[in-house]
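Omission of a single protein chain aside, the complex is shown with its protein chains in their original locations.
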Amino acid sequence: MRLGRREFITLAGGVAGGAALGRVSLRGISRLNEALEPPSALYPGEEQWLRSICSLCSGGCGLKVRTVGGRVIKVDGNPIYPVNRDGICPRGQTLTQLIYHPDRILAPAHRSAIDQPWETSSWDQTLESLASTLRRLRGADQQNRVLMVSGRSRGLTSKLCSHFLSSYGSNHFFELPSGMETSQRALEFMAGIPNDGKAYRMAYDLENSRYILNFGCDLLEGWGTPAHTMRLFGQWRDIKRGRRTTLIHFGPRLSVTAARSDEWVPVEVGTLGAMALGIAFVLISEDLYNRSFVESFSFGFEDWTDRSGQAHMGFRRWVREEYRLSRVSEITGISSETIVRIAREFAAQPGSIAIGPQQSPVQPGRLSDAMAIQALNALVGSIGTRGGVSLIPEFGWPLPVADGNETMRTASLDGLVAVLDQSPEVLILDQAAWFIDSLDDAHLDMLNRIPLIVSTSPVEDATSKLATLLLPDCTSLESWTDGQSPSAYPYDLIALTPPVIPPRGDSRPWGETLLALARMTDPALESVYPWKDMESLYRASANELSRRENGYLFGTQVDEQWQRMLERSGWWNPDWTSEDEFWDGLVNKGGWWDPATWVSEPQHSFQTVSGKFEFFSQRLEALLREKGGIQPGLQPSVEWDRQILPHHADILPDNAPEGFEWTLDPYEPLVFFGGASRQIPFLQQITSPYSGPRGWRSWIEMSAEDAHRMGIEEDETVWVESARSRIQRRVRILEGGKPGIVGAPLGGAPTTGRWARVESTLAEILVPISDPYLGVRSHATTRVKIYKA
Amino acid sequence: MARWGMVIDLDKCTACQSCVVACQVENNVPSMTPEESLKGRNISWIKVVPFPEGSFPEAKIRFLPLPCMHCDDPPCVTVCPVDATNINEEGIVRQIFARCIGCRYCTTACPYTVRYFNWYEPIWPQPMEQAHNPDVSVRPKGVVEKCTFCHHRLQKARANAIAEDRAVVAPGEYTPACVESCGPKAMYFGDLDDPNSEVSDLSRSPRAFRLLEELGTRPKVIYLAEGERSGTTG
Amino acid sequence: MAQLAETPYPPLSGNDEVLFHPIERTTRGFYITVAILLFFTVMMVVAYITQLREGLGVTGLTIPVYWGIYITNFVFFIGISHAGTLISAILRICHAEWRRSITRAAEVITVMVLLFGAGSVITDLGRPDRALNVILHANFRSPLLWDVCSITVYMTGSVIYLYLPLIPDIAMLRDRGKKWQWLYRLLAFGWSGTERQHRLLEKGIAVMAILVIPIAISVHTVVSWVFAMTVQPMWHSTIFGPYFVVGAIFSGIAALLIALAIIRKVYHLEEYLKEIHFRNLGQLLLVMSLLWFYFTFAEHLTTFYGNEPEEMHILMLKLYGPYSLLFWAMVIFCFIIPVGILGIPKWRNVTGTITASAFIVVGMWLERFIIVVPSLANPRLMPSQGIYLPSWVEIFISLGFFSTFILFYVLFTKFFPIVSIWEVKEGREKSLQEVHERVRTYIPHPLKEG
Partner (left out) sequence: MADTVQQESQEENAGHRNRLLAGKAFVAAFLLALIWPFTPSIEQPIQYNHQKHIAAGLECSNCHTLYENSAWAGLPTADACAACHAEPVTDSSEEAKLVQMLSEGKPLEWKQVNRVPNHVYFSHKTHAVAGEIECATCHGKMDERTAPPPAPFFEWSMDNCINCHEDRNASVDCNACHR
């Protein structure tokens, strides 16, 4: 082919054009690529690691917070915080999502009715309007028409809340029950507490327990302090610690705890007490119980005669006659072999402990069951010993006021509902989403009649949905935050951290709001609380604490060992010599604690009538006498003893109506523990580890056997109907679950905010069962029928 | 050169999923809208997978935290048509988000299903983007992402080591977010090639096993099977 | 030689004017057809724009079903592409004289459908804007890149193979001097029908015919390797290569038969596409159906006897589980119905073969779906996440792909003769003689013996 000039130009042009086009498209595509990139993050800025305390549940874990350029990036466990030491539960991790939640309430707001739009207003205005209402009611001597429900059960702000209400003149303060109330009451009845007006709490030395009989507690789903319990669980199974701690779980539902225990004993619903007594039967009849403890330090084990000459049945005979293995086996549905085996293991070594019964705000368990469980602890001598259970003085932030009286903390849901009947005028919901969660529609109607509902939630939640006045609190990272020994934790501890970031928007710590409210309501109140802000209140409180002569500022685990060793040799080497030093140490180290709180030598002086551990609680007897007995007209007799000795009583009627063949067992999953956190997307994505990430709506758990029989598929919608009402739920099929048992989580989809979904609450169908002794609900297990929607 | 690996003690795991959230927060993983979440499109570089065993009453549920296995012979790396995923000398399998074309061949080739795809532009409802970790890129839509063993933490640790004239990253200096957050301390992380490290010690335990070992992927995440219950007599 | 001159097969003559009709006369039916097809194309564009803007989230794909009907379409389209080039090349090499009027129709299918095969993969990409990375940062260890290579080569080969035999026909159109002169002039490449040009063309076609066969086989083998090279249960199979190739030829022939039947009917080409074409292709289809069944059977039986839990799980889902309906439909469509119809010589007519073909095309699409989805939907370490259902976006894009493919095909017939005119003419003029001569060479020569 000849190559002329023209052809050459054509060719060259083509080549050049093609090459240019190629280059250009490549460039263009890379530009496009850049354009499609998400916008570059904000300019980073300086990185800091600060300390704080988690406020998402009553556990109050220590936090290590990473901030970059003044923004909270990551929250982790504080390695020197003794409760959680490094570890943290998933909820704590989501503080970033809470702080920067798109539905954060950033300024006070009010509305005339709940169907009206919100109007934001200044703090002064808003507080003044609330204060004027409070003044008016006080003037009319109607202080009791002011109610406060609080979601914080520990810490100085909580104390301030209850004290404020009592100084104001109302005695309707309610706070989140810890769920340990029933166990604690049982222990108080049997082991007694000093009558010195101080607060006491029950504590377990689980760190040193070797064999744990867990009667229904969801240890791994938010029991006590989630991160602490998880740390304990890791320690129980740490190969480096030598012996592994055995965990036996009793309960009808295949919970995460049941699944992760060494053995799951799927007892029938409401038979935990019978199970405990069955084990007691084996211990007694095989002579496996701790003879030295029972003979020297217990009362009511053998038959006895009271001062009036009335013969009483001893615990030994009671158990041997009433709780024979065959009967227990029949009640609980567990074979005698299993009961005998577990009882022998339980008695075989020191450090055995029985904990329970099952706990949650809706099912705190029965007193009689709890007493049966504590009786087991007495039989193996685990009261006050290493690895055992004890009642220790409640130690926390002192409120430095002259008059230390607080409103009695009424922790029962039923008590609260009763007050709602008395036409209250002001209801303050302080982070109380848990409370709304446990109410059914009828209760909510009652709430709707209250003229003024105040919500303090930092984000839109169930309380802000009901409220007509918002006083936005800030999260614990935005304010001075304290911590103290969480429930069941065996050591005295207080902690304090300064704010990590300034409050977002116009939110304000609730404690400071209360101080301001006190100032505005009444000069008398102002004189009680002379502090301008929480920092100065903490300072005053810390000064009181600095006068204590025990404990240490937080340190590493090595420090902890060393301090224990010192204490054992009778030494105490304080980290501070003055109030200022104490304050500085407290703020710098994050807190103070006493690693030697737990007395390792058995403490065998009991503050009971007999001065011993009472299998037959004379204090309970006195109480019953005062109340006129459970069954009116019943005279002291063996029948009388029956009511006082630990015993089993059916909670559900035997003859269930036709078709109501399932038992609904409500529980709190870890992510909704304490009722809040529904608005956090990361938590909605991990609601249950059972069936993968499928949150954003509530569900029920059904055994594979039942589901198969009913032809129900995973994720299918069904009706759950009780004698009261019916609700819809999605089904999660639980491979290996106990047939006839339906697990139902409390909590579910967010009720407000951008991700709100309409869902009927579980409370709608629950039929609460009251404890005959305490007069409050003990169970909410409910007979239901289930059919396809 | 270190060979980073993880040991997960299944005996200690409480299925709390703290690792899952820690990872999401650390690595700027977007949380899904409820609709997407219900479609099963959650991205979680580590997830807890239940393995029910046996039927009532002898039922057991084992929970398996499942991050990327960082296989020594990763099936995902060979199939990527554009070299967007690779394994480096230290055995970390990574995704180069800027190169990925989103063909999802790697996600299908991975026998562990631990690679995730960005179905949409990630959503950060204002002002949640404030909490972005500046050390980790935000992935655009249409690319695959996966666990990186928190590689950015290694980058930082190494930067520190270099600044302090150390040749290697000290043990404990580099820990992924999941391991750091684990409450029961069921997760361990370190250099598998260092015979004295905790992970290499644990990897030789009789309880140690690897997932789907028979596929020849040689995972660097090693599980410890559940321990035996203590004897019945003290 | 003298004897040959006395052959009783003188050249035939005939008028092929009818073959120009589709190009030169436009009917109302054409416009209606195009309008309908365009509608789906527009819907496809709308759906794709939605997907580009929003992301692949608008599809029904989830974790772990990362591949759905886009990939199914990809495998299916690439399979269909074997209709043309491969069949026509084999028939050419074998000197099967009946091929003359069907080769063009077949080759066009290949070229057109390959576009959509490749297009399916692009559609499936999360970042189509970065598709060029495949060239810029090629990783040759990836079977997907082998695909890119072999499909590119196949595409090039098929285009050349389509184009070469098209040249004399284009020249004919140019010489008729009607519409689109410039186009035909450009494409005719100066064809004047000289002896030298004919020789070159024949040589070119012959070379391409031979080249294209291994390329075609490699293409579908490599497509199968995309799956087989992973360790996923029921993908990791050694016979996937031949299995896919057989399936491809199978579906290709079926698609070709449907195309032929439509062309025959619409353009009144009964004289060119005779019953015998359908009968012959029908026989081929019957053979492929049996072969396909053999492979399917072998594949599943091996899995069943191996009894490997992961594989068995997927197999059981296919046989009895949520995919059983599709699975058994596939067996019926691809084996029972075709064999039932084509096995009876009387039914191996136009109606019979296209009925079978229609079932086979659907059945083979199902086969691809059943290979892609169940293995993904049930990964080893994850509880099943339900069944994958394609979203409207995927459905519209798939429908659009089919309709646009048909549209392109229709447009092709509008510009170029769908039956190779010169080859038909050549056959008429020379082949009787050639066949006669060729057949004589096969026969043992009795004359020499005497």
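Think of it as A, B and C in the order they're written, each chain with its own count starting at 1.
Here is the rule we go by: contacts are C-beta pairs under 8 Å (C-beta built on N, C-alpha and C of every residue); 3 or more make two chains touch, one makes a residue touch a chain.
None of the values given here were measured: they were computed from a predicted structure.
Among B:47, B:60 or B:151, the one in contact with the hidden chain is B:151. Taking the complete complex into account, residues 86, 88-90, 92, 94, 96-98, 134-138, 151-152, 155-156, 158-159, 162-163 of subunit B touch the chain not shown.
The missing chain lies against subunit A, touching residues 1-2, 6, 9-10, 13-14, 16-17, 20-21, 23-24, 27-28, 31, 34, 37-38, 40-41, 43-47.
Keep in mind that, in the parts below, only the chains that are shown with their structure count from here on.
If you tally contacting C-beta pairs for each pair of chains, A-B comes out on top.
Chain closest to the overall centre, judged by the mean of its C-alpha atoms against the mean of all protein C-alpha atoms: B.
Subunit A and subunit C have Cα centroids lying 66 Å from one another. Within subunit A, contacts with two or more other chains are made by residues 33, 36, 691-692. Contacts with at least two other chains are made by residues 40, 42, 49-50, 121, 140 of subunit B.
In the complex of the two chains, the subunit B residues touching subunit C come out as 36, 39-42, 49-50, 64, 66, 75, 78-84, 99-105, 107-109, 111-113, 116-121, 140-144, 211-212, 215, 217. Partner subunit B is touched in their complex by these residues of subunit C: 54-57, 61-64, 66-67, 121, 124-128, 130-131, 133-134, 136-139, 141-145, 148, 226, 229-232, 376, 379-383, 385-386.
Within the complex, the subunit A residues that touch subunit B are 33, 36-38, 41-42, 44, 68, 71-77, 84, 86-90, 93-94, 96-97, 99-102, 220, 226-227, 230-231, 233-235, 237-239, 243-246, 254, 256, 259-260, 262-264, 266, 341, 344-345, 348-350, 670, 681-686, 689-697, 703-705, 734-739, 749, 754-755, 757.
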